[in-house]
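Here the complex is missing one protein chain, while the rest keep their positions.
Letters A and B name the chains as they come in the text, with residue numbers starting at 1 for each one.
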Amino acid sequence: MLRYLLRKLLIYSLTFVVAVTIDWSIPHLMPGNPVLALMSRIQIQNPQVAQHVYASYMRSFNLDLPLWKQYYYFWVSLVHGDLGTSIMQFPTPVSSIILHAIPYTLGLLIPATLLSWYVGNKLGALAARRKVLDNTLLPFGYILTATPYMWIAILMSFLFAVTWQVLPVGYAYDPTAGRGWSLTFGYDLFRHWLLPFLSLFLVACGGWAIGMRNLIIYELEADYAHYLESLGAPRKLVRKYAFRNALLPQITGLALALGAVIAGALVTEIVFSYPGLGYQIYRAITNEDYFVIQGIFLFIIVGVLIANFVVDIVYMIVDPRTRIGMQEGGQA
Amino acid sequence: MSAPGNVSTVTTRDELPAGTAGSPRDEEAKPVSGLRETLYFAVRNKKLVFGLTVTLSMLALAILGPLIARHPPLEYGGHLSLAPTTQDGYWLGTTLLGQDVFSQFVTGLRMAFIVGALGGGIAAIVGMVVGFTAGYRGGIVDELLNMVTNVVLVIPTFALLLVIAAYLQVRGIMTEAIFIGLTSWPWAARAVRAQTFSLTSRDFVSLARLSGSNSRQIIFKEIAPNMSSYLFMMFILLFGGAILIAATLDFIGLGPSNTISLGMMMQLSVQNAALQLHLWWWFLPPGLAIMAIVGSLYVMNVGLDEVFNPRLRSM
Partner (left out) sequence: MVRRRRRRAVGWLLVAVGAVAVIAAFGTGGAGATWQAKSYPRAQTLITSGTQWGNIAGMNPYVGNNAAGMIGLVNETLLRYDPLHNTYISWLAKSTKWSGPKQYTVVVRSGVKWSDGKAFTGSDVAFNVNLARFNTSRWNNLYQNLKLPIQVKGNSVIFNFKGTPNYVQWQNMIWNMPMISPVQGKTIKTAQDLTTYNPHNPIGTGPYKLDTSGYDVTTRVVWAKRDHWWASDQGVSPAPAPKYIIDLVNTSNTNSLAAVLAGVEDLNNNYLPGVNKLVDSGKVQTFFPRAPYMLSANTAWLEPNTTRVPLNDPVFRKALAMSININQIVTDDYQNLVLKASPTGLLPTWNKYVNSKAVKAYGFKYDPAAAKSMLLKAGYKTDSSGMIENKDGSKIDLAISVPQGWSDWEAARDMIIASAKQAGIRLHSVVQAYNTWQSDRNTGNFDLVIDNAYQISDSPWTYWNGIFHLPVISTGTGQTFANYERYSNRTAWNLTQQLDTTSPSDTTTIKSLNTSLQTILMKDVPMIPLWYNGIWAQMTSKYWTNWPAAVGARQYIPCMWNGYLQMTGIDTITHIKSTRQAAGG
């Protein structure tokens, strides 16, 4: 098992290096110069002075060095936790932007992903049990999973926030709220969090439900299921085993799904003006704020890699066959 | 199998390691003579029929629609914010700026199908190449391809699109489709790889090897045909997923610059406060269309699964 873990670690590290290199090269491949953008916000009237200031900014951003040196300094600053400085919000450091935004995004992503996975799988298992449930739940599931995230976000916003006005239109908390450890503020946060969460949750739920339903049907038709039935085992027991087996591909699917849910969180944050990472990326992309893009993407890369690694470990714990397969020197 | 775009939809047992007992694919190696039997079940499968009907009717609308539309989709006709009416052929009304919604809608449908076919197709081809190679060869090749797959999975695709967008001054639907194809293949590769693993260990493959076929022949003649139904379903999921991804990219403004698409309609309607101004005809059709196409594709997929896999037919 140790060998398995070490090999996984090695592969993930290699992936990390390659992904980070690609991430670094993005601003440097793009046409346009971030320093010019910064300069136009200061509006210097004298051309000679402008050239001088331009040169000094190029120096401070390390942009006057050869590419390989810039790459080297990028890793150096990465190790020191320095992700660069934003252009649009000069002189705010990128790490500060990320720090302010992470809690909101994680607050959406983690509950949405986990709860939708849990509830979706349960619902799917339920649907596989009875045809009646199957015929009602399934179409619903299809509709939900085929809906683009932003459409359901906009619809929910329109219904609950604009038309019926029972929930807020956006932002993380009420503009007049005082922030602090209080029930009122917690409730306020919850109300603002609900719609974005529901948008992500509902769409993801549908997908998991359908997946689980199909998997269970498969499992119920497998040899071991028939064998158990012929032995007289109660239906419930057979279903339980089927559920456990069906869970395995769903766990792997969880890691794959993370990328899709992040994209969903991005558009949901845009629709609800929820000040998370997705919203920051969106603004950085439209403003070509290179270092912010670089920093946030780096953060996402690390996050996804860690999530994948965690899922790999969970899978290994849950599925004994992988462990046996490993011990026989097989493939991972 | 899990689809891109949204979270997993139809998940099958393809992620399991090789040699799992009770694999339903054991009896799958049917030659062409089973075609008649397949068709018999296909016609009787309600999900397949329903999904196919909806998809084909949307396709018909996409092909014929732009031909019957009275106005070019991007033309400013001067009638602002018209509700759907029979006057002047503004069957779905006009936008806040006076453009024909029906014309934009059917053009967007066309773009959706193009992006789905092209994007899904490219993703399917790349996924198959990578998956077959990794699954058949195993060993170092497998590890390397796994790493490549992981890298592509982990890179935020928006970053790449941003670079491309900055370079290209005119972004077309083709660029978007190619981009989607080249970034959504990883899960397809993984699925194909897992299936190939289980098939490679089978007797008929060893026989083929003994009889002197090289790897390419084995993959094309022995393995792929046994997975053909699976591959077809995978393509359908990629098709639907590509449409969803394209809609999301268009919505945040990274869409094609010289035409209109369903995602762009949604973006423009939101930007121009269609909801608050009660211009529902601008906002609802594109979203409903995407839901209809992608939903019916997924339904079709499940139906096909039931058709190809006799074990599922009991349900």
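The rule is simple: contacts are C-beta pairs under 8 Å (C-beta built on N, C-alpha and C of every residue); 3 or more make two chains touch, one makes a residue touch a chain.
As the structure is a computational prediction, the values presented were derived from the model and not from experiment.
Interface note: of A:Ser25, A:Gln70 or A:Gln89, the residue touching the hidden chain in the full complex is A:Gln89. Here the missing chain is touched by one residue of A:Gln51, A:Ser77 or A:Thr136, and it is A:Gln51. For chain B, the residues in touch with the chain missing from this view are 74-76, 78, 80-81, 96-98, 165-166, 169-171, 253, 257-258, 268, 270-273, 275-277.
By the touch criterion stated above, the residues of chain A touching the omitted chain are 31-34, 36-37, 39-47, 49-54, 56, 60, 86, 88-92, 96-97, 99-104, 106-107, 110-111, 114-115, 118, 157, 161-162, 165, 168-182, 184-186, 189-190, 193, 240, 270, 272-273, 275, 279-280, 283, 286-288.
Operating definition for what follows: only the chains that are shown with their structure count from here on.
Spacing of chain A relative to chain B, judged by their CA centroids, is 21 angstrom.
Against chain A, in their complex, chain B makes its touches with residues 2-18, 20-22, 24, 138, 142-143, 146-147, 150-151, 153-160, 162-163, 166-167, 186-187, 190, 197, 240, 244-245, 247-248, 251-254, 263, 266, 270, 275-276, 283, 287, 290-295, 297-299, 302, 305, 309, 311-312, 314-315. Those residues of chain A that touch chain B in the shared complex are 11-12, 14-15, 18-19, 22-23, 26, 29-32, 116, 120, 128, 131, 134, 142-143, 145-151, 154-155, 157-158, 162, 203-204, 206-208, 210-212, 214-215, 217-218, 221-224, 248-250, 252-253, 256-257, 259-264, 266-267, 270-271, 281-282, 285-286, 288, 293, 297, 300-301, 304-305, 308, 321-322, 325, 330-331.
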